[in-house]
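For this view, one protein chain was removed and the others were kept in their places.
Residue numbering begins at 1 within each chain, and the chains themselves are lettered A and B in the order written.
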Amino acid sequence: MVAGSIAEQFPLLQRLNQDGELVGDLGVVTPSGFLEVYRAMVMLRRFDERAWNLQRQGVIGTYAPFKGQEAAQLGAAHALDEADWLIPTYRDWAASWARGVPLEHGLFFAKGHPAMGAVPEDARVLPAQVVIAAQTLHGVGIAWSLKLRREHAAALVTFGDGAASQGDTHEAMNFASVFEVPLVFFCENNHWAISVPLERQMHADTIAQRALAYGIEGYRVDGNDYVAVVNLVSELMARAREGEGPFLVEAVTYRLGAHTTADDPAKYRSSDEEQRWEERDPIRRIERFLMAQGLIDEEQVRAVQEQALDEVEEVLERFHRALDVEPAVLFDHVYAELTPQLAAQRDRFVARAREVER
Amino acid sequence: MEWKFPDVGEGLHEAQVVAWHVHEGERVARDEPLVDVETDKSVVTIPAPVSGVVEKILYHEGDTVHVGEVVVVFGDGSGDASGPVTAPRSAPAPARVEAAPRIVSPEAPLSEPRQASDEREVVLATPAVRRLARELGVDLRRVAGSGERGRVLADDVRRAAGAHGEAAEPGTRSAFVEAVAEPVAPARPVASADTEDERVPLVGVRKRIAENMVRSWSHAVQVTVVEEVVADELVALRERINAHLGPEERISYLPIITKAVASLLSRFPDLNASLDDEAGEIVRHRHRNIGIAVDDPGGLLVPVVRDADRLSIRELGRELARLIEGARAHTLTARDLTGSTFTITNFGSIGGLVATPIINHPDVGILGVGPIRRRPVVREEVIVPAWVLYVSLTFDHRVVDGGTASRFLVGLGELLANPAAFIAEVL
Partner (left out) sequence: MAKLTMAQALNQALAQALETDDRVVILGEDVGRDGGVFRITDGLLERFGPDRVIDTPLAESGIVGTSVGLAMGGMRPVAEIQFFGFIYETMDQIASQAARVRFRSLGRFQAPLVIRTPYGGGVKAPEIHSDSLEALFVHTPGIKVVTPANPYDAKGLLLAAIDDPDPVLFLEPMRLYRAFRDEVPEEAYRVPLGVANVVREGRDVTLIGWGPSMPVVLQAADELVARYDVSPQVVDLRTLSPLDEATIVASVQRTQRAVVVHEAQRTGGLGAEIAALIQERAFLYLEAPVQRVSGYDTPYPMTMFEDLWLPDVTQVVSAALAAIRY
């Protein structure tokens, strides 16, 4: 344990600064890989904006945008190996997508479509979690099962600064440390829990320093710096797979959008602050870097934008096709097998649904 | 394409239009800002749902728009085919979620009444019918049920109740009283060789009557007061009424007495009441439903004339005839047999000058009407013969005091003795 102030013990790790200048090395990131990351982030940003519009247009219900957190989510997700697990919150559509959950699931979630939690078989991701911090305990359990089954794999659980206040998070970190499970606690500190700013969420200077309380390692990283995030988390995941976990990572980022479509940030925060964080935008800095490196030009930037819109259209198409779903599915996964009571109720429900349809 | 203000949940019902970003005739691309609206929470910008020409704007700045109302109409001409606002339902969907029920054990059909081989028969009947059977002293097992799966219905029970005992003989009565309270013939004891006592089980109708008596007796504190009514005028009145009504609708004294009683009860609400023991409340009934005790081999029935105070004497005559005939024929409905607020019992046809009738629980009063006979009365210090009627009022002394009861009888006497009083007070 390093003695010294909190700031000294938990320095903000950064490799690519907000101007797009490399202040560390690329590490695990390759130039071509970085280009792909850039493309992905642009597409995800367009998706996020489109989802917002869809709510306004009445196509879907309440949606929680992840704008501004693309680097944190992709950086963490890309650090996972095939056998690793991701345990997300309800805002992690970018991370979940990177781990095999189609983006339309984010729309299903906002729409209230039964498939909203139907993660594809081959995706090692849990469904989005509505209850704040509940997933931290599930992350512990998943990681622990990997350990008990002697799988060479680890898990990463995401949660926000607000979730860090919940009792479950404390219990999870405590359990995880006692049983030394292969888990990375990845806190996306986006500075706001709806209208409550970080200063009111906690007294301590950082979330990373909680690691001290549990006797585990904690790290603080610039969450808008994809390079720093992916390098740090890759290293920690590798160590976790070797049994050195758990770890706590605080990715310092910012929620550029509202909490959800039902929220109006103008009520509680200044546009100055938003402006300052716009300048730290994760996508903008990558674009600057790639341009400076000659890896992309204006024309290609436009092409990337267009392709992003096309990809988002494809997501919309899949979403719309999936709307034709049988309501009776509500009864089929309450238990492994329908009980007699549920079978009778299901019949009534189906009959009623048909009546209403007519 | 008409665009309606969407229901996006979160309890949103309406919003105020703040500003349009487009005007009629202008072309707009999908997702471009269309209009700003203000909700409870904030001002939101709604992006255009489709690309096209804004043909008509239906709500303007300052207007309130409700969910479901058409806000703006878009025209085609842009040919934008991508991103439909609503998806066609006919296209097959790879992402379609199939509902696949896997039922483990279907419900065992429970359609047959269970019969235990060595045990009691199970009779299908609702609790209400079971109660009726109990009140009428009917054994459900002996009733043929006419409902589904042999279910015993209320009418089945009533029919069975009527089939008990012999049909009533309308024995000789005084011409003046039609409604008869005929005592039920006691079961003939079987002659025995020796002098042992006879034992007859208390069952059925007898048992029910006994239970009703006990219930009445054990609840109300019953006192009877008797009044003598000189009925010369009443007798004459009845003859003149019958001359008016004609032979088909001749009435007995009962309709007249019933009318007088029903009318008088409005001045004596405590006599038209019940005592709710549990709640500790005197329930003064709004309606004046007069029960008329009718004895019948099937049991003591009390058909009820509802709102007797509202019927004319002629109508009462008809209604009483219907009820009494129906009682004898067992065709009365529950409505005819329930709900009395006061009862009249006519014991006079057989004999007895005065009586102490027992209250029909849970009423607080019952009027016994005796025969109308020639008796000596005193008029102007001379004893003369006259038609005389004795009326006996039993009342529940918990609710009604003696003064009230006496005043009621005096009032009744006045009405019956003096047709002018009757016309003036009752009609």
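By our rule, a contact is a pair of C-beta atoms (placed from the backbone, for glycine too) under 8 Å apart; a residue touches a chain by one contact, two chains touch by 3 or more.
From a predicted model like this one, the values you see are computed outputs, not experimental measurements.
Of A:65, A:88, A:106 or A:139, which residue touches the hidden chain?
Final answer for the missing-chain contact: A:139.
Among B:130, B:206 or B:219, choose the residue that contacts the chain missing from this document, as touch is defined above.
Among B:130, B:206 or B:219, only B:130 touches the chain that is not shown.
Any idea which of A:121, A:199, A:272 or A:357 touches the chain not displayed?
Only one listed residue reaches the unshown chain, and that is A:121.
Just the residue numbers, please: which parts of chain B touch the chain that's not shown?
Against the missing chain, chain B presents residues 97, 107-108, 110, 113-114, 116, 119-120, 122, 124-127, 130, 151.
To test your reading of the contact rule: which positions on chain A touch the chain that is missing from view?
85, 87, 114-121, 126-127, 130-131, 134, 136-146, 148-149, 167-168, 171-172, 174-175, 178-179, 329, 332-336, 339-341
What we mean here is this: only the chains that are shown with their structure count from here on.
Which residues of chain A touch chain B in their complex?
Chain A residues touching chain B: 50, 53, 55-59, 61-62, 104, 114-115, 118, 261-264, 266-267, 313, 316, 318, 320-329, 331-332, 337-340, 343-344, 346.
How about chain B: which of its residues touch chain A in the complex?
Its residues touching chain A are 4-10, 31, 41-47, 49, 82-85, 87, 89, 91, 93-107.
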